[in-house]
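Take this structure first; my questions come after.
Missing here is one protein chain; the remaining ones are kept as they sit in the complex.
== chain A ==
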Amino acid sequence: MFASLTRLQRYYLYYTAVFLGFVGLLALLERNGMPPRWVGYAFLVFTVTMYAMIGVFSRTTDVSEYYVAGRRVPAFFNGMATGADWMSAASFMGLAGTLYLQGFQGLAYVIGWTGGFVLVALLLAPYLRRFGQYTIPDFLCARYGGNTIRLIAVFAAILASFVYVVAQIYGVGVITSRFVSLQFEVGVFVGLAGILVCSFLGGMRAVTWTQVAQYLILIVAYLTPVAILSFNVTGNPVPQMVYGQVLEKVSALESRLFKSEAELAVRELYRERADLYAQKIMQLPNSLMIERERLGAEINALKSSDVQMREIIALERQRRELPLDPEQARERWEKEMFAAVDRSKPPIPHAEAFPGDTQAERDAQRINFLALIFCLTVGTAALPHVLMRYYTTPTVAQARHSVFWSLLFIVILYVTAPAYAVFAKFEVLSNLTGIPIAKLPGWVAAWAKVGLVSIEDINADGILQFAELSLNPDVIVLATPEIAGMPYVVSGLVAAGALAAALSTADGLLLTITSALSHDVYYRIFRPQSSTQFRLVIAKSLLLVVAVFAATVAAQKPGTILSMVAWAFSIAGSAFFPALVLGIFWARATRAGAVAGMVVGLGLTLYYILRLEFGGYAWLGFGDGSLDPWFHLQSTSAGVFGIAAGFLTNIAVSLVTRPAPGAADFLARIRRPGSRPEAP
């Protein structure tokens, strides 16, 4: 069997063996007294060195190698690389946590992020490959003609990719600071170095082969802890098969615990707290003054009595930390109020679909669930860094086949994430809830220290109620090794996997941005006569500039940018999907139609997001006060409107304009039979 493998497969088999051997060695060293901190360093240095070696060996000075890996990537490996390219730090760390918090509703992400690959397979990948240029703007420009559409496509590609890449680099900073205790900003620039060693010298060729290596590490790291946990809880190490039984136990625990006296009392206390904040906000600015005076009076009263100095200092700190002005008070108290409101709500049973007290609420949940799926699928099928990967296979047939491998490798992680969530919930409900706070397991305190777990004994009974515990979504994957009582080496493995997920996605995104700027803008628009050598110099310098810029932005810890990642799908979907699909399947689609469709679709999506999330922007000329959501849809589903508007506008304008003369030829070319693509 070994002999039947290709050379590449053998290389990666050796690589995996070396990696597993390395993990085993570290486990041994840890048992013999190597401190955890060193385990973290060892993982960081070892994996980044591996990537750097692959990156250096794959260096290239050939344009086709740099942009599309020479179109020599076999379907199987392209699938693996796409898997790593696609699964970001959010999939690796955040998804299981989202599923833990939202239960069934979180499955919209699982369905949406995989369903998109069906659209890629049926509607896009084979045609992109048969056309065979370098970028998505290339394709649109060849189909519709003219540089306007190229520029719009470049703008949308950069808009969707840049926020995404910043979030990945931020993720690297978080991981390195947490596991090898580097300072956050240092971690960000370590991440930058890790990204550059993969992509700078070898472009797509190097990125492809490091992404394959990164996929192997991330999938091993994702499956190992939950398999061990599953074995501990159920005696079966295949969590995907057995978590149904655990889910049943979770449901039983939920129906018993959620209605218990103590839980009801705790939720009532949170409701009272929320009311209190609401009152204080209503009575601003007076309430702030009263608060300050009250604390002042208390401090004076204490000072005249003979209590401990410590209590006075605590009160003084409270007074110092009071909001400075009514504006700040409103902001801070509103946040507190919403947090309290959240905790006062009865929790949702994990498996319940579309939860709600009334039929109307349930319908709104259902609409949001389906709309989110729609946006994520279409967005997945339109994100340029994923589509670009299908330019790299040798033939059209391989491109089609490679989508299957991509989805398979992605599904392996996505069927595991819900199991993580269910096991974590089982652990929380059976081993944390109802336990005296002094006797909680060690991992709770360890993660509370870094602020990912927080506990508040609001009813002061010394016992933890479910509503008194709040978990940051990231903690589910990160803490599973400790929940299952595994040595630190497994935690290090998880960190290495998260790092691989973030780095591989960042590489792909960075390459997309770079090729949009260097290939589409510089070469195609400004200097079509420039030599291939000079084009590569431009590409490499731009890569460096964009990477440093993205790392600098990430080092500022920009909160809003991070939440913008969820919108990248709506942005990409509404800008690209209608123009690409109509361009392939509808001969009547015209240049004017495509341009209008992209502008209207993208514009509507951005408008909806901005109006809903930030209220009005007076300086942009629209509205004061925020918009009522249309059909109860949240801003992450803004693409529903943008994509629909993009299709309608494209069709309407196309019907009243004439198709470009080159379009028929183009369509005849990409719709002809045969697996061999055009020579580029």
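Here, a contact is a pair of C-beta atoms (placed from the backbone, for glycine too) under 8 Å apart; a residue touches a chain by one contact, two chains touch by 3 or more; residues count from 1.
Operating definition for what follows: contacts and distances are computed from a predicted model.
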item	value
Among "LrgB family protein", "Carbohydrate ABC transporter membrane protein 2, CUT1 family", "Sulphur transport domain-containing protein" or "Putative solute:sodium symporter small subunit", UniProt-listed name of the chain not shown	"Putative solute:sodium symporter small subunit"
Candidates A:338, A:585 or A:631 - the one touching the absent chain	A:585
Residue touching the undisplayed chain, where the options are A:377, A:433 or A:649	A:377
Residue of A:442, A:528 or A:674 in touch with the missing chain, whole complex considered	A:674
Candidates A:59, A:271, A:330 or A:362 - the one touching the absent chain	A:362
Options A:22, A:155 or A:404, residue touching the unrepresented chain	A:404
Chain not shown, touching residues in chain A	104, 107, 110-111, 114-115, 117-119, 121-123, 126, 240-241, 244-245, 247-248, 351-354, 362, 366, 369-370, 373-374, 377, 396-397, 400-401, 403-404, 407-408, 411, 414-415, 418, 585, 587, 664, 667-668, 671-676
